[in-house]
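Dropping the structure in here first, questions after.
Of the protein chains in this complex, all but one are displayed in their positions.
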Amino acid sequence: MSTDELIWDVKKDRVLRELKKGKRLDGRKKMESRKVEITPGFLGRAEGSAMVKLGNTRVVAGAKLGIGTPYPDSPEDGVLITSIELSPVASPMFETGPPRGKTVEAARVIDRGIRESNMVKTEELCIEPGEKIWTVFVDIFPMDHDGNIIDASAIAAVAALKNAKIPKYEDEKIIRDEFQGKLPTRDTPVAKTFAKIGDEIVLDPEIYEEKSKDARLTVYINDKDNVCASQKGGSGAFKREEVNKLIKEAVKKAPETRKQIEEL
Amino acid sequence: MKKIVIPGEKIEEKANGETYREKKGKKTEKRSKRYGMLYKNNGRGKIIPMKTKYIPQKRDKIIGVVSSVKYGGYVVDLNSPYDAFLSTDEADDEYKLKDLISIEIGDVDEVKDTSLRNGRKFYGGNMIEINPAVTERVIGKNASMISMIKEKTGSKIFVGANGRIWIKGGDSRKTEKAIEKIEEQAHETGLTEKIKKYLEQGSD
Partner (left out) sequence: MAKKTKKLMKKGKRLDGRKPDEMRPIKIKAGYVKRADGSAYIEWGGNKVVASVHGPRTCYPRHERSPYKARIQFKYKLAPFSVDDRANPAPSRRDKEISKVSSEALEKAVFTEYYPKTTIDIYATVIEAAAGTRVAALSAASVALADAGIPMRDLVPACATGKIEDTVVLDLNKDEDQEGQADLPVAYLPHNDEITLMQMDGDLTPEEYEEALDLAVDGCMKVYEEQKRALRERYEHIEQETEEE
C-alpha cells in the first residue's frame, strides 16, 4: 500500500466508525445530498456551458458544435460525444496523461444517461443526409474534487446542452458569433450516485466517503421516473435488495434536481 | 499590530526567519519570503505563513502514522513530503501498519533524511489534520487555548507540530469543530473569546 493510500485508510476507519453511529462527517443524513449551485452560460467560447457546485465539488462543462460525418447506420442523425478530463487541477490524486480506465468509465457513465434518455434530438441535427451533420462535443472539466464528480458532471453536461445554441452555417463555414436557434433537446435526465462503505450506504459521497467506499452505484432517472442508465463501480458488491432500494431512492430524489436544472 | 505580507514585500521590522536579504545597490533590503501575517509586539516581529507544508525540524513533537514495518524499525509518515525512520529501540511497543504514534524529531540532515526518537503509541481516539501553520494557535499562549478546550469538552488532546491532532473522549465532535474554527479564523482578533463562546453555547 502506498503511503497515500495508507493515510486514506486511516481516514476510512473513521468514516465507517461514525457511519455506524448514523453520522456522516459533514453532519448530513445518509440520503441527503449537498447543495447544488448551477451557473449557466459560464463560458464565452462554448456554444453551451454550465458551472456546477455540488457542495465544494466544482465542475464546468462546455458544449461545442462542429461539422462532422454521420455514423453509417444513422445517416441522418447528429453525433454526440461526451468526454471528461480528470485533471490534476481538481485533485492531487489525478495525474496528467492519456485517459485511463477511471476517466473513460466516468465519461461513458455520464454519456450513457444523456444518450439513453434521448435528451438531444439528434434527428434534427442533419445538414446533408449521409454527408454532413452537426457533432455535439460535451467536454467536462472538474475543477475541485471534493467527492462525487459524476453527479456534478451529469448536471453540468445536461445544463450545458440545454442552453446550447447552433451556430450559423453558411457557404460551408461556421460563423461562430451568430446562431440559428437552440440545440433541440427534450427531457432532463438526472444522475444519483450512492457509495457503499462497509454495510452502510450514503447518497452523494463527499471525498472522504468516496475514498472509503467499497462500491458505488450511479442511477440515471429520466422524466418518466424510469431508470435509463445505471453503473456499478468499485471492487465491492451490492445485494439485490440494496439495489432496488437505491433505485427507489433515486426516483424520489431526482425531481428536485431536475426542477433546478429546468428552472435555469 | 498585524499586517498581511506578500512574498517580496519589504519588511522594516525585526522579524523571524521568514525573511531574506537582497542587495539593492549599496543597501540591503529585507523582504518577506512568505504569504503570511506579520505580528509585531514591542518592536519584535514574527511572520506566520497563511499555510505551510510540514518540514521536519529537530525536537518537534509530532504525530506519525506507521507506513511500513521493516526489520529493525518502522517507516513513519509525517504528513510531510519527507518520511522518517524509527528504530525498534525507540518504539515503546511493537507497532503495526497504520498505528498512530507520537514521536520526537531527532536529527535532520541537508537532504532531509530524518531520524525519530521516543515513539509512543496512541490507543483509540481519532486523528484530524489541519494546516501546520496554525498549530500554535490551537495551543495558544502558555497553552491557554488548548487548556480551555480540554476543560470545556473533557477531551484528551495531543497537538503535533506537523498539523496532526489526536482527540479522544469527551465531546470529541465539539473539540474537532472548535479546532476547525481555529484553523479558519486563525488570525482574527479575539479568537480565544470566540472559541470560548462556541464551546459554551455550541454556536458562535
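So that you can tell them apart, the chains are marked A and B in the order they are listed, and the count of residues begins at 1 in each.
The rule is short, and it goes like this: contacts are C-beta pairs under 8 Å (C-beta built on N, C-alpha and C of every residue); 3 or more make two chains touch, one makes a residue touch a chain.
Note that the structure is a prediction, hence the values are computed from the model and not measured.
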Residue touching the undisplayed chain, where the options are B:Glu18, B:Asp60, B:Glu104 or B:Glu176: B:Glu18
Candidates A:Lys12, A:Arg34, A:Lys64 or A:Lys196 - the one touching the absent chain: A:Lys64
Hidden partner chain, touching residue among B:Met37, B:Val75, B:Leu97 or B:Met148: B:Met37
Residue in contact with the excluded chain [from A:Glu85, A:Asp223 or A:Glu249]: A:Glu85
Residues of subunit A (touch criterion as defined above) contacting the omitted chain: 43-46, 49, 56, 58, 60-64, 66, 83, 85, 87-92, 96, 98, 137, 139, 141, 143-146, 176, 207
Subunit B residues that touch the omitted chain in the full complex: 1-4, 6-8, 18, 20, 22, 24, 29, 31, 33-37, 40-42, 49-53, 55, 81-82, 110-112, 133, 141, 187-189
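Convention: only the chains that are shown with their structure count from here on.
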Between subunit A and subunit B, centroid-to-centroid distance (C-alpha), Å: 39
Residue numbers on subunit B that touch subunit A, as the complex places them: 65, 67, 77, 79, 83, 97-98, 100, 126-127
Residues of subunit A touching subunit B in the complex: 1, 3, 6-7, 9-10, 13-14
